[in-house]
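Before anything else, here's the structure in question.
Of the protein chains in this complex, all but one are displayed in their positions.
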């Protein structure tokens, strides 16, 4: 059983890494569910500079959105997380992000298909939630959970993305792969036709089976980078 | 009534945040109007490194462009600001910027339409000022104010953008949204057709009603980031 | 008469600013000509990290390429500079750069036309040198000078650009405008048709007449930025 301290520290590190990579900023939040204690841990809301999030800033709540630690408020769209944590036993970590490239697939007419071998974890396709609202109620959250079904991600039209995974490490890795796939396809598009990975090739690559090991190595790598760059990352702050 | 000190400090912070985000540099200026004292506060002119602007660098003038603090000169295109402050009771904060992506919409044949839910504050469309001149006179300024009418922004052909808002926080947030919308559409364009947000969906989202609250949260967020990155932001200086 | 010390210091500052902006790196060099003493001052060659160039690193030579200060060697393509300094009384400052965006216009079938009001200094068009060689001899240098004639710039096919100006400040400003024009057109291209500035509008804007004043203000601005970011500019080193 993973300790609460460990979940808080990992989720805070994940938030800082996503901020370092320009994937979380003004908008976006990540969560992890502890099925034993039935508690949800979530990164803090809009006003917060995510590059400096520590375990103390992580919010703790129940699946109905009632918060355990007094004071702070959950991010407005908490039902995205709660609905998925409640509905799927394999949805222990959930990200809602305004990732710059992946979000574009919520607006294009072109269907998402993986173009890299690593991207074959998304070979089952990614659905798009088309309602023009923020997700403020559990009813809406459950609609999205139903739409996603057993898939690892969803696009939200004109809005952002959702990534679902078994743990924080896989949620981070899947998010980075999805953004990289999206960026590659946008760059490729200006060059005319390009080749996606076929369903047969996706199956042959076996990305899903190796995801835990790869996610673990990526986690070590990004934690190292985040420690080095830390709170000092420069350049424009992404509007995400 | 907002104090002069507060307006100066906020406008200086807004200037530094826009500089950090690559939206103000060699060119561009922002202003705020105090309707009680009939004074305009404006960021300093071209030669100034905007990442280091403090409240002491903010210029104070009357609506006719006559400056109150001796010494420094107003930016050349001050009439853009004065005409809008004078004509519209809701134009208390005005930005003129050479924002890299949004400015491209002054050159394309394609009409601007929002592609994100947040972007629906611009659902009424954005007009383009097509005169091939800088705006050096009040007569030209009034032409632009008439063109903009009650809308929140304008493109200036081959030149830049204007953003109009009720206060500094909303001016910053609207500017960031407009630039983000423009960037998304340019990236989307290489992928073929894409979906804009319909007028009905814009109305359903209610962006205008929630703008003040969102702008306030964004303000807290960017002030935090600016304090962290401060004067140390690295990388190429944008030519804006 | 400008002192040698001033020319050396200005050329060194110009080199550091171009390096900060990602316009000079492994490749590229800038020069200034002193018509009284018939001396050419030039930035150092390939191996040198240009972000740290000081007045002591500036090379001094005669128009035939013979170097005055012993030791160091002129950049391989010095004849580009010498031919222009010799042939044109108004070519006192010359840049040869592998600027990332502007260089693309040496490879495209599309003719360069200004899209911004500032860009109207290039309204007379920019010729392309199509020979598949580096410029190692005065004969080749004179061919290029003849091709450029009285224009402010040239593209070199599959290679780079040349910018010609009356002084270092105008050379820097013209280079930044050219790169910005090129970048804008590449971004615009993915959106379909776009509007260039017509010859009449170029004439009406009067960019040439105001170039000295604008170049001077831009010089102050970039010198301030370079002092702030100094030798500490981070991020990928451009391959230019």
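When the chains are written out, they are named A, B and C in that same order, and each has its own residue count from 1.
As a working rule, a residue touches a chain if its C-beta (ideal position, glycine included) is under 8 Å from a C-beta of that chain, and two chains touch if they have at least 3 such contacts.
Everything quoted here is computed from the prediction, not taken from an experiment.
Undergrad: Write down which of A:63, A:142, A:188 or A:208 is the residue touching the left-out chain.
TA: A:188
Undergrad: I need the residue numbers on subunit A that touch the omitted chain, in ascending order.
TA: Interface with the chain not displayed, on the subunit A side: 20-22, 114-117, 119, 176-177, 179-180, 184, 187-188, 190-195, 197, 201, 204-205, 217-218, 220-222, 224-225, 228-229, 232-235.
Undergrad: Counting contacts across the full complex, list the positions on subunit C that touch the omitted chain.
TA: So the residues of subunit C touching the missing chain come out as 25-26, 45-49, 51-52, 101, 103-104, 107-110, 132-134, 157-159, 185-186, 189-190, 231, 234-237, 239.
As a convention for this text, only the chains that are shown with their structure count from here on.
Undergrad: Going by C-alpha centres, which chain would you call the most central?
TA: B
Undergrad: Fitting on CA atoms only, what is the rotation between the copies subunit B and subunit C? Please report it in degrees, nearest 5.
TA: When the C-alpha atoms are superposed, subunit B turns by 90 degrees onto subunit C.
Undergrad: What whole-Å value do you get for the distance between subunit B and subunit C if each is reduced to the mean of its CA atoms?
TA: That pair's centroid distance is 32 Å.
Undergrad: Which whole number of Å gives the spacing of the CA centres of subunit A and subunit C?
TA: 45
Undergrad: On subunit C, where are the residues touching two or more other chains?
TA: If we look for residues of subunit C contacting two or more partner chains, we find 190, 234-235.
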